[in-house]
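In this view, the complex is presented without one of its protein chains, the others remaining in place.
By letter and in written order, the chains are A, B and C; residue numbering begins at 1 in each of them.
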Amino acid sequence: MVNPIYIVVALLGSAFLSGLSKQHSSAAASWLAYGALLFSVVVSATWLGAFIFNGIPAAEIFTAGVNPPFSINLRMGLEEAFLTLAINLAGMAGLSYLSRDFSIWGQKATTIFLVLIMSVNVVVMTRDLFNLFVFSEVGSIAMVGLIFTRRDTDGYSAGFKYLIAVSVISALLLLGIGFVYYNTGSLNVDTILSQSSLVNGSLAVALFLVLISLVLELKVFPVNGWALDVYQTVNPGIGSVISGVVGTGSLYVLYKMLPLGGALWYEIVLIVGLVTFVGSNFVAISQKNVNRLLGYSSVAQAGLLMVALGAAPLVGQHFLLIAGGVFLSQFLAKSGLFWLAGMINSADTAGWAVLRQKPVLLVLFGFFVLALAGFPPFPSFFGKWQLVIDLAHNGQFAVIAALLIGSLFEAVYLFRWLGEAIKLPVAEGLTLQTPLSRLWPVLLFGILLPVGGYLFSRLTPGFDGFLMVSVAFALALMLLDYLPAWIKNSLTIAGLLLYASLVYPLIEGDLIRVVFAVIFVGGGLLTLIAGYSVKGKRMGFFPFAILMYAGLIGLIEAQNLLQFLFAWELMTLGSYILIIRGKKSMLHALNYMLFSLGGAYMIMMGISLSVFGTQGLDLALMGTSYWPVWSVALLALGFLTKTAALGLHIWLPGAHAEAESDVSPMVSGILLKAGAFGLVLLFLAIGGEANSQQPLLYALGWLGALTALGGNLMAAFQEDAKKLLAYSSVANLGYILFAFAFMTHIGWIAGFTYSINHFLFKTLLFLAIGGVVLRTGTHNMYEMGGLIKRVPWSFITVLIGIITLAGIPPLSGFSGKWLFYHAVIAKGWYFQGTMVFFAGTIAFLYCFKLIYSIFLGQEKDHLRKVKEVPVWYIVPQVLLVLAIMVFSYRPDLILVPLGHTLAAANYFPTDPITWNGLTASTTAGYWNASQIMMVIGVMFVILLGWLLFMSRKAQKVKQFNIVFAAERPFRPETTHYSYNMFRHYHRAVGFLVAPVATRFWNGVDAVMHDVAHSAKKIYSGNGQTYIVHLLAYVVIIYLLMF
Amino acid sequence: MNQLFKRLEDSFGLTAESPRKPDQYFCTVDANKLVACITHLRDNEGFTILTLLTAVDWIEDGKFQLTYLLNNPATKTDLGVRIFIERDNTSMQSIHHLWGHAATFQRELKEMFGIDFPGSPRVDEPFLLEGWDDIPPMRREFDTKKYAEETYFPRPGRETNDPAQYMKQKLYPDE
Amino acid sequence: MNNTHDHNPEKTHQKFLAPENMPRTVIGPDGEEIHIDPLNDYFCSERPKVHEPANNKIIEKFMNWARAESLWVLGFGTGCGSIEIPPLLSPRFDAFRYGVAMRPTPRQSSVLIISGYLAVKTLKRAIRSYEQMQNPKFVIALGSCTINGGMYWDSYNTINRLDHYLPVDIYIAGCMPRPEAILAGFDQLKKRIKEGRAEGANEYARNFDWYKSNQKKIIKDWNMPDYNW
Partner (left out) sequence: MEIVTKLGFVLLGLVIILNWGLIMAGIIRKIIARASMRRGISITQPYINLFKNYSIRSQITHGVMFYLGPVFRLSGGVGIFLFMPLIFGSENWSNFSFAGDLVLIVYFMFFGMLGMALGAGEGGHPYSAIGISRGLAQFTAIELPLTLAIISIAIQYKTLSITEIVAAQQGGIQNWTLVTNPLATLAAMISFLGAMGHAPFNVVMAPQENPIGPPTEYHGTFLGVLQTNRAILHVIEAVLWMNLFFGGATNWIELILKSFFIYFWSVFVGMVFPRFRVDQSISWLLKLPTLIGILAIVIFLL
């Protein structure tokens, strides 16, 4: 082992040498600096390796051979090794990144930089208070030096503000250290800690001064204006150093010192951190300036780490996992983001669209954003999860709620930013500067993120590495993205099948899971088949498609809540990217992401409420868990955001309608079922029929009915075919929610039938309509018309689709309706039931509008040469039609075993449906699907034959040969009755579809932005004000404490 | 009314005629002063309604007479303003900007007499005579009877009698 | 029937072609050019066919009986006679009892009543409506105007003889014939149908060129294929 003191020596030495070197030997000097940093990296790495693999104890290093307090004593432990490694790595990468700037600023800059890195190394390792003070002063001065390298008014102003603020903080620190020494006679941290039992009044004040200055050093909200001004003005490369390197040092110092303050200080740090996290993220919502935004984000992440720090006594042994996960994500991601900002040179987030010129960087940007937002597979996901769970076990629900709200705020700006980068047009004159010296740090950190994620996933209790396989597969596909689409498509299909076959043995006995697995995997295969019609490379599609499907299958396979949430987030992530690929879908995708995250956080909150007092995260144990009503409500709401229940539905229509033709069925027919699956799990967990949540279920039943009505009404008034289908999905998920909320055996059978049917016909319809949209280039139904001659196959499938949708016998939609009627009668939810049936009749309106406006009526001039949709669209449709036919003819094939399953698991012990052959009957009625189908089929054929015989000589005429009051129709456009088709209906019931939900969410959005904008006003830009803020903060905390 | 005519005479050089009925007057103005005249009548003299716009073919004089019949709802008086325009390649200023419905009258005049009103909306669209390719039928040089006989397959054996002659013959065959 | 005006049908057709019937080119969704010839693309240009009566006499007789007893009249009023039709349906005359009913669409009607003088413009619409009716179809012409032009015999714009343009089954004289006369006319029509003599539709199809040339002589802006299906 190399003594870590040599890190200091090497860095300091190289700093001196480079300072001494002349301009002409600058190359040698910079190589020397790299060497020193590399040396430091290697030293830290070897220590880290030794700690992890050999498990050696922490090493204490005493300089000058004297014991404390008369020497500098350093410690090298696991944390120190990890952090110094991070710091030195960041130093090396940062030096490379800044090398161009340094070559302009001169050798002094390199010197200052090395000194800075060295000082932070010492700050991390030192166990001596005064030493700590000295080196943090050294660091600060070096920092100011770096800030001053920007030689203009802004730079000087920011530097001075920094200097003043740091001086004030240092003064407090020095004062505190003096008092501590006075009281304890020691400056060694460990010595003081051993005496902490002696804390009396004056020592407490001394410790207060020390700790509050350390807290202030972390730029807590809202007294951080000085730091934000610095972030905004400095070179992003230096920003990354402030955020990554210096911030790390400050945090670690606080970690070291916090035990001095005792339990109270942990609480304070927790609260301060929480305020910082939520406040900074909130203020950042209305921020558009990239560097300042990054500043806010850095501060917020520091706040999050402070929360972790403050929660250390609560989380116990998981602390390193939590703090490490969050730290690693934010360290890598934030550095990476700063570096990217430097390459782009656009003050506005909108300028980041230029990243599309280098897809690799865009992917890395995505990595960074996702890591910050706490998405899997990145380390912060595991850290946050463990933090929430541990907090929940300690009953800290307010903290969890605040954390989740803060995270949601964070997601607002992060995903807005990501969306802008993916979708906005590239601004004129912006270019990406990507010299290798700047590229490799970003690449390195970007690659480290998933690697770190993998490591942390291994460390997190209860996580099964199996799920990571799919992530690895997606990453591999990302690397293969230069291949043609059909190869990748085949690979994706193969991967999906492989994954499904691996998962199948795990769920084989559980029919409920199998049904959903069939929906997810079957739907995935069918929609991916449609993907073969895409020519070219289709970059950035398949990795995310597989991610989404992996997430969906993961939901089914999940053994515990962590895996469930992991899969849930993977699915959200994959579908987000799929949705944002659509043409005008930037805002819709953002909406989708925010609602999904909101839902996911509600799920997390619900989980945390439910796991309070138990240690079990096992899904199998859920049934026995303790279920407070709020927990169930939150979980249900979380799942309902995915199924887009009324009020939470506004993200759906846009997202589904603007997505690509084969993505719409993925997200509408299949993805929505994830929410339904969640509900199924939840309702089973609360005990099936014998649950204690009747009032909540009653409310959910009404919500389902209202959703069905509202969704169908909205659908009837759409002009956009895909929006129509999307609203129809809203309504159908309302049916499903309604059916499951019955919590009776027959209700659940109806719910499953609906889920299966909706999957079948909605995938079918979206594929068919998507194909037509692909050919006609428009979503607007009134621009189409008469396409039956051009796309007969699509017409047939749409016809079958809408017959199924409308629940007309003999197709399978009717089975759902029949079960429904009987479930309603049995349950006694008459009025809700009536509302749902009313909604069902409204479905006719849009079914007719859909098929008539597109396929019947007058053919338009510009669509006269439309070709039949690609065969790759037809194939899955035909398969779906076959499935519908089989399910229509023999519903018992699924329903009978499903009934047994539900009854056998003691969830719904009484099975009211008796199957006599193919006849299903309840006490109230009976139904035989096969007989109905045969009777109707035979009758239909006979009548058709009769009419064909009678009209065999009919003259085929063309579109304008209609009776038009003895006139000629003017143009097809003026003769096709489609636009605003149900205007009369709107006049009668239009008041029901007033866009209340949209107005509400727009109001929320506006208020948030306004408040955030006002909140920003505390940052006046005046250095003196900032100091007043600082001091006032100290005073307030002091008053609060004593 | 006479005062009105006096005023108009000064401004527009109009020739008044004696009234046909107590509330119906006619006058003649120069064609190029017509628009100014009826604008004045509409805006200042209360003749706010254009009752009709019609034409008479004075083929012997080589003139078309256009009559703009205005009505003053306050005094319940009609005033017909006449102009004479040349018969050949004739055209007249449009007054559709004064009364929207004048465009319809003008369209009819164009169709039936061939009087053009440049700028009048849809003036070239046929009203009744879809696909007419002969001279406008209301011009007196157009021989309606001849046209009808040539075009519409007259039924052989049809007799036509002048009612006066016919009755005379019936009642007083000797005279 | 000599015609001094020299009509070149093709030239006239071009001259009066409606703007919306002009051939045009539109751009399809994939940028392809699509040539539209409205007359051919929007309208069926088949000629009418002769539908011979059924071979079996008894069946044909039965069918003719049904056709005769169920006369669905197209609600198309021309000239002053259109005011004589509504009283037919009033309680006083009650044409319903003879199986007469009004239908609003030519597709379902079998009787076209030309109720008075026909301007060329109206004739065009009457012909279009007649052609959209299905075989067998019958024409009743009311009043002297349809017989020989009546008081409009020398008008520049009113036809003299309907039977040069449409195959007329029954003429009902009068100016105008009263509802009683019209009822009598229906009775005559029924007789004709039952006797199998009301084959106007087939006559029209057989002599289609003659009818069409007569029609086109005065209707110069027909603006659709010869037969309006």
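Everything below uses one rule, namely that contacts are C-beta pairs under 8 Å (C-beta built on N, C-alpha and C of every residue); 3 or more make two chains touch, one makes a residue touch a chain.
Quick caveat: nothing in here was measured; it's all calculated off a predicted structure.
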| item | value |
| --- | --- |
| Left-out chain, listing which of the shown chains it touches | A, C |
| Contact partner of the left-out chain, one of A:780, A:975 or A:1022 | A:975 |
| Of A:858, A:888 or A:901, the residue in touch with the unshown chain | A:858 |
| Option from A:398, A:427 or A:924 whose C-beta touches the chain left out | A:924 |
| Hidden-chain contact residue, picked from the options A:936, A:1018 or A:1041 | A:936 |
| Option from A:582, A:807 or A:1023 whose C-beta touches the chain left out | A:807 |
| Chain A, residues in touch with the chain not shown (by the definition above) | 786, 788-789, 799, 802-803, 806-809, 814, 817-818, 821-822, 824-825, 828, 830-831, 833-834, 837-838, 841-842, 844-845, 847-849, 851-852, 855-858, 919, 923-928, 931-932, 935-936, 939-940, 943-944, 947-948, 950-951, 953-957, 959-965, 975-978, 981-982, 984-985, 987-989 |
| Chain C residues touching the omitted chain (full complex) | 49, 51, 62-63, 66-67, 69-70, 72, 91, 94, 96-97, 99, 103-105, 107-108, 110, 134-136, 201, 229 |
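We adopt the following convention: only the chains that are shown with their structure count from here on.
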| item | value |
| --- | --- |
| Whole-Å separation of chain centres (CA-atom averages), chain A against chain C | 70 |
| Multi-chain contact sites of chain A, meaning residues that touch two or more partners | none |
| Interface residues, chain A side, partner chain C - complex | 775-778, 861-866, 955-961, 963, 966-972 |
| Sites on chain C touched by chain B in the complex | 1-5, 12, 15-16, 119-121, 124, 147-149, 153-161, 164, 214, 217-221 |
| In the complex with chain C, residue positions of chain B that touch it | 128-134, 137, 142, 144-145, 147-155, 158, 160 |
